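Have a look at the structure below before the remarks.
Here the complex is missing one protein chain, while the rest keep their positions.
On to chain A.
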Amino acid sequence: MENFNYDDVQPLPLVEPNNPVTTILYSDDYKRTLGLLAALLEKKEYSERAYHLTTEAIGLNAAHYTAWQYRYHIVINLGYDLLNELNWLEEIALDNVKNYQIWNYRQLLIKKLELKNLRREIPLLEVMIDEDSKNYHVWSYRKWVVQYCNDYSNELAFVGRLIKEDVYNNSAWAHRFFTIVKLNEIKQINIQDEIDYVLENIELAIHNASTWNYLSGIYEHFNRSIIELEPFISKFTGLDNEVNSTPALEFLIRIFLVKGEKEKASKGYDLLAKKFDTIRENYWNFLKKKL
């Protein structure tokens, strides 16, 4: 901020009543920066010094909704290189992993640039996901940007790597589902390969609800009958043997229901309610009664 002269600007004072309900002990730096920002906002000044002030303000409070809007108007009005903005965002994204505005701002820039080049986005997204493999904002943004670029060619390899590192990563499975559905819209895929892939992963961690949910989702989306899964599932569960996977038993009950085997389903619910998943006893009893 030192390089810019704000001598002609009177920072707007913070006007709070003498007895505010909730006050934050703002630092002097914060009060000065937001005061200057407000003064320039009143004048709608689009200038280099205003631009730097938004950097300062966002650095102090990345949730400042006006600072982002103002910054965008400045870069557009002054014709700044939007690619530099993308670079700047990459730096602050790493410091503010839970922030919404960063990703929204990035979308704006990408749309303005009509930048349909996924290769530019991938390194940042890889770093962010490696840092926090379940970051909701980053996964949502990735979904948006692959759709915007209409380029799904990297996604299966990407989520495949993440699933290999952590088979329990539900974000990766959800992204995989999105990818498979899209790929199938573009060109029909061999869904049996995908099913084999899930089954292999289920065997690696039989209590993993992510993979069981994924399996169920794929069967439903592609209109396949789950009855064919009965032999596979019987490896992990059954009504007579010691059940060793609750999600498998839940899946088996669904197969019983499709086959109209109500008595077996009822026994399954009993096992869940009384033995394997007693915390949801009320729920299993409710489903049993509904049979």
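Following the convention adopted for this analysis, a residue touches a chain if its C-beta (ideal position, glycine included) is under 8 Å from a C-beta of that chain, and two chains touch if they have at least 3 such contacts; residues count from 1.
Basically, contacts and distances are computed from a predicted model.
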item	value
Missing subunit (named according to UniProt) among the choices "Exosome component 5", "Prenyltransferase alpha-alpha toroid domain-containing protein", "Molecular chaperone MKKS" or "RRN6-like protein"	"Prenyltransferase alpha-alpha toroid domain-containing protein"
Options A:R49, A:K134 or A:R224, residue touching the unrepresented chain	A:K134
Hidden partner chain, touching residue among A:T22, A:Q188 or A:N223	A:T22
Those residues of chain A which, in the complete complex, touch the missing chain	12, 14-17, 19-27, 30-31, 34, 38, 41-42, 44, 60-66, 68-70, 73, 100-101, 103-104, 134, 136, 139-140, 143, 168-171, 174-175, 177-178, 205, 207-210, 213-214, 216-218, 220-221, 243-246, 275-283, 286
